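There's a structure below that I have some questions on.
For chain A:
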Amino acid sequence: MSFVAAQILNGIATGMLYALMGLGLSLVTGILNIPNFAHGALFAIGAYLLATVAVAIGNFWIALLIAPVGVALLGLAIEYAGIRRLYAAGHDYQLLFTFGLALILSESIILIWGPIGSSYLPPAILRGGADLGFTMYPKYRLFVMMAAGVLVFATWLFLEKTRYGAIMRAGIENKEMVSLLGIDIQKLFTVAFGLGAWLAGIAGALTAPIRGLNPGMGPDMLGIAFVVVALGGLGNLLGAIAAGLIIGVAQALVAAYWTEASTVVIYAVMAVILLVRPQGLFGIR
Partner candidate 1 sequence: MKKPFLLILISIFLLPLVVRPAIASEIWIFAIFGLGANLLLGYTGLLSFGQSTFFGSAAYVAGWMMKVHGINAFLALVAGIGVGALSAAAVGYLCVQRSGLYFIMLTFALNQLFYFTAYQWTSVTGGEDGMPGVPRPALAGIDFKDPLIYYAFVSLLFLLALFLMKRITESPLGKILQAIRENEVRAEAVGYNVPRFKLLAFVVGGAFSGLAGVLYAMLFGIVPLEAISFVFSGNVVFATLIGGSGSLYGPVIGSFVFIWLSESMSTVWARWPLLLGVAFVLVVMFLRGGLVEAWTRFWTWRSSKQRD
Partner candidate 2 sequence: MALLETKRLTKSFGALTAVNGVSLAVEAGSLHSIIGPNGAGKTTLFNLLTGTFPPTSGQILFDQNDITGTPASRVAHLGLARSYQRTTVFPAFSLFDNVWVAAFATGKSWKGLLHKKTSDYAEVTGRARQALQDVGLEQKSTQLARQLSHGEQRQLELAIALAAAPRVLLLDEPAAGLSPEETRRMVALVRALKGRYTMVLIEHKMDIIMSVSDRISVMHFGSLIAEGTPAEIQKNADVRRAYLGGVAA
């Protein structure tokens, strides 16, 4: 019983991270209307940056603030130097560009940090387990659950309750309208890409102490982020959370009994859901 409960908690923790990734990707993809294949690489860089900065300055918490900002800056640079010129190009060239970027970033990770993965421990205060009554559970994962939950909630507040958030949502629905309202759409795109990169960076930073660091973590997470968007819908916050949690929990439960299938199950769940509901969880194109 407590074992299953712990697995479900694990699923929720990773599911929230998936939701965070999907959310960032769906902002970028939805607003800029480009397929961003570099989203996974940004995630990986977030993880590596956290570990590097935390070791360098000896403080996890400051690193947790700095790493995502670093990724966001990288995102802004990418948007400014490349993606900006591709809005008029077809999806094929946009895809090729972001895919090329993903290759450059992942290979750079290997060049800078080496091809072999490493583990990274959470800060002392979050090591060990907490007694939840029905099970002992790692403190760090509880922290991730809360942090990701707060971030998702904050993103929701931003999108739903602030003026700029409303503009962003409008940007997903109807770009012409946004331009007509006299809003600088170019600036909106830049902000959206930066925000998406920041979310990927945070997800990466939070993941590092759980899964450690390895060069393959970017591509792995990219696929998952795509699944979240395909199931939840572009720019659909509720969809991202639901999809993230469904595959997170399904993965954790399957992993408990059949470890080898734990990655495959993510995609199998997606295929099954799409078979039953071709329009996705909340009725999308």
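In this text, contacts are C-beta pairs under 8 Å (C-beta built on N, C-alpha and C of every residue); 3 or more make two chains touch, one makes a residue touch a chain; residues count from 1.
Picked so that all candidates are chains of the complex that A comes from, given by their letters.
As the structure is a computational prediction, the values presented were derived from the model and not from experiment.
The listed chains 1 or 2 are all part of this complex, yet only 1 touches chain A. Across the complex, chain A meets candidate 1 through its residues 29, 33-35, 37, 82, 85-86, 89, 91-97, 99-108, 110-111, 219, 223, 226-227, 229-230, 234, 260-261, 263-264, 267-268, 270-271, 274-275, 278-279, 284-285.
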